[in-house]
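For this view, one protein chain was removed and the others were kept in their places.
== chain A ==
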Amino acid sequence: MLEFICRRILSLFPVILGLLVLTYALLYLAPSDPATILAGENASVEDIQAVRKEYGLDRPVYVQFGMYLKQVSVGNLGVSMYSNRPVLEDIAQRLPATIELALVSLVLMAIGGITLGTMGAVWHNSPIDHVTRMISVAGLAIATFWLAIMLQLVFAMVLGWFPVRGRIPPEMVPPVQITGLYLLDSILTLNFSAFRDAVRHITLPAITLAFGGLATVARFTRSSMLENLTKEYVSYQHATGVPFRRIIVPYVLRNSVITAVTQLGLLFGSLISGAVVVEMIFDWPGIGSYLVNAIFTSDYKVILAVTIVVGVIYALVNIIVDVIHAMIDPRLR
């Protein structure tokens, strides 16, 4: 198992390199010119040339890329051309917000999706099943931004149950930083009022982000469970007198979540890209909104750095998924 994990982590490097080449090429081909933007609106042609020289943007693209790679290999992600702050610092500050949002969404997706899917399969063709199917279709059909705005409208503006935006009230001091995840830090420091506020703030963005994936997980769990319920080992346990609810949990459930776990791994990718939209709408201070700003300002160091970070996270999640798989299904060991 350990060897397997090491091998997977080593295979990460070529993936990241490929990712960088691709992103770099796309940025290079994009019509926007960072030097023009940096020089400001009223800059003369000479000014722009000077900026270009200062940032090394006049060199051939492969030299630029080589220099960048050299930097990255020693852990230096460069300086934001826009804010002049080290990119690594910005990311370290913003990443926990995104990770917190993604983790809460992932948990909602897993628990909500697996529960819904299981109920749909156990009470096949009953009203509960129809609700499950409706949610599945809705999850595929509803656009993230529309759901976000609707939730804001109903639950924040009309009902006032949750705040419209932000991660914590502006006047509030964030909990002492331990992990950077407010929910966890506030509990660890026994700061319960901060915890309550953090929960209230994360609820709507997390639901928005989780909804599509939740529907997918529910659909996969439901169909996998329906299939597993026809398996011989179910009728065998039934025949020996094991009660139905015990057959479902844990026996059939464990077989059925294998596909759901695969889906969760794949969905984590769309979760990060979904975070870009959700963070913009809910003003969530994570790397999604950071990335969008960087794209608007052609801040290519930031774009590349975020690409690396997201790529690494995605690959790590997939390693974790494989490990969980092997834990659930002994035949894979």
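Convention: contacts are C-beta pairs under 8 Å (C-beta built on N, C-alpha and C of every residue); 3 or more make two chains touch, one makes a residue touch a chain; residues count from 1.
Please note the rule applied: contacts and distances are computed from a predicted model.
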{"item": "Undisplayed chain, where the name is taken from the UniProt record, one of \"Transmembrane transcriptional regulator (Anti-Sigma-factor)\", \"Oligopeptide/dipeptide ABC transporter ATP-binding protein\", \"MoxR family ATPase\" or \"Succinate dehydrogenase cytochrome b556 subunit\"", "value": "\"Oligopeptide/dipeptide ABC transporter ATP-binding protein\""}
{"item": "Touching the absent chain when the full complex is considered, from A:Ser32, A:Asn76, A:Ser193 or A:Ser235", "value": "A:Ser235"}
{"item": "Residue numbers in chain A that touch the chain omitted from display", "value": "231-233, 235-243, 246, 250-251, 254-255, 258, 328-331"}
